[in-house]
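Here the complex is missing one protein chain, while the rest keep their positions.
Order as written gives the chain letters A and B; numbering starts at 1 within each chain.
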């Protein structure tokens, strides 16, 4: 609860700052090649941190005079912030369910589109000392496993995959998000965790990723949309388009996402 | 609930003069009212959004009560642990001159400034499977702390202990050490003096510290999720349940929060009445 509150505060402060700078930017003459200018505020799922930061840099380079500001966090928390009036331009969620929260409230400008897909892998200590090859190996006695709680997208995906594999797994912890699950692998507190491929890839100094076939049954779709109350509507549309462009897709693929 | 001790009986016939009704100066009243509003309004926000009609059925969901019970148990155990370790520490800081005392005092407050999640990581680095002590504890006694209820207690105690130590140390400093000398002249050794004289003298401060400690432990989130993880019935305390509920269902999260608030406020008010009514 505390973390949520801190996040909300940070988001609000950011949003205020962003709104102020956005107004100033709008007055400045000249824009990029696509005609955008000013500040684009993007609320994006935490799992997009690495890839969106790069896409943001590329977008700014392609559109001189434009600044992209990110607010990364849990998708549901971001959705709440948007519905409570945070001045965001773009929302990129880690699950359709969180996107639905925003569209149902009438806060989306148009229909969200899926721009990336993520799949689960088994994250293990680097080099896979326990020789884990698939989901069934996770039930071996003495194997501590971290899984996301079912309330969050990675947990729902894990449940689907485990059911598909008919594996009855008792994890030691139901983490609140992927990063939490991954951290416990990195610290050596658990032997394995079910996390997204992209998260495992970002942590490849410490962990190895073990692919398993059932993950295909639990693919996670990432939808993106420009927001109805966007302070910078043109910028919002331009950023969404850029994410879905070849350049954006290349970055996402490089991070381990699949792209449609 | 303040940390001050009772007025000493020293001066003869010291009686509290009846409180005169004085006009409250506006520069005090205005910020005071604003401050109260600032603290109470968010609570009001929660209450306004509480789905009262579905409240009973949400409460009877087994997960909610399990988390509540676990929260109350662990917070109470954590407070016990803090009392056991924190009171002697406070005594040491208040009564014993030793080199580096200021540094020790600063170190005690570290958990206050440390983001709780970082505190949880720090606990893992010490008590975790590969931690400084964790491996030894496991190998020697077969004790593993992460992902256990004991781990929750440890995480809560880590974060809450400074509140107790600071409150008790303050009370000890405010208490007149000459009472301890008087006890010594009557034949009481240091330990007897501590238990029979010092502790009763600082009882109000001790109670205040314990209450703060308990409340902080009850609301603990970051260190708990990091060190003890989240598993219903074992390590999923109320704040963890609230945070998870927030992912899917705002109303459920609000209900859980309101329940946590109601229970803790009731308990604190009941305890307070007992303490205050004691002569």
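Operating definition for what follows: contacts are C-beta pairs under 8 Å (C-beta built on N, C-alpha and C of every residue); 3 or more make two chains touch, one makes a residue touch a chain.
Here, contacts and distances are computed from a predicted model.
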Worksheet item: Considering the UniProt annotation of the chain absent from this complex, which name among "Cytochrome aa3 subunit 2", "RNA polymerase sigma factor", "DMSO reductase anchor subunit" or "ABC transporter ATP-binding protein" applies?
Response: "ABC transporter ATP-binding protein"
Fill in: Contact set of the excluded chain (shown chains only)
B
Worksheet item: Which residue from B:65, B:84, B:182 or B:265 sits in contact with the chain not drawn here?
Response: B:182
Practice prompt. For the chain that's not shown, point to the residue among B:75, B:108, B:145 or B:197 touching it.
Written response: B:197
Discussion item. Touching residues of chain B against the unshown chain: what are they?
Written reply: 6-14, 176, 178-179, 181-189, 192, 196-197, 200-201, 203, 279
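The rule we apply is simple: only the chains that are shown with their structure count from here on.
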Response to the item:
Between the Cα centroids of chain A and chain B the separation in whole angstrom comes to 36
Worksheet entry | Residue numbers on chain B that touch chain A, as the complex places them | 116-117, 121, 124-125, 128-130, 146-147, 219, 221-222, 225-226, 228-232, 235-236, 239-240, 242-248, 250, 253, 257
Worksheet, complete the sentence: The answer for chain A against chain B in the complex is residues 1-4, 74, 76-77, 80, 97, 144, 146, 149, 151-152, 171-176, 180, 183-184, 187-189
